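Missing here is one protein chain; the remaining ones are kept as they sit in the complex.
For chain A:
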Amino acid sequence: MKVELEADKCVASGQCVLAAMDVFDQDDEGIAVLLDEQPADEHLDGVREAVAICPAAAIRLVDQ
């Protein structure tokens, strides 16, 4: 599974960081940064949560 982030859509809510701190971070303006494009299985639930709660719909989890 691969994580895709459209950073230009991001509204800096920080929801993804709260849901999956090992996969997402924020830059100095609070904009989401993808730390790990292909997270290990143990982080996938957190990523799915991030996809579901991102207010800007800026995150996707896609099959490869």
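General observations
Definition applied: a contact is a pair of C-beta atoms (placed from the backbone, for glycine too) under 8 Å apart; a residue touches a chain by one contact, two chains touch by 3 or more; residues count from 1.
Definition applied: contacts and distances are computed from a predicted model.
Look at the chain that isn't drawn here: its UniProt entry, checked against "Fe-S-binding domain-containing protein", "Carbon-monoxide dehydrogenase large subunit", "Sugar ABC transporter permease protein" or "Cytochrome P450", names it "Cytochrome P450".
Residues touching the missing chain, restricted to chain A, are 11-14, 17-19, 25-26, 28-31, 49, 52-53, 55-57 (touch as defined at the top).
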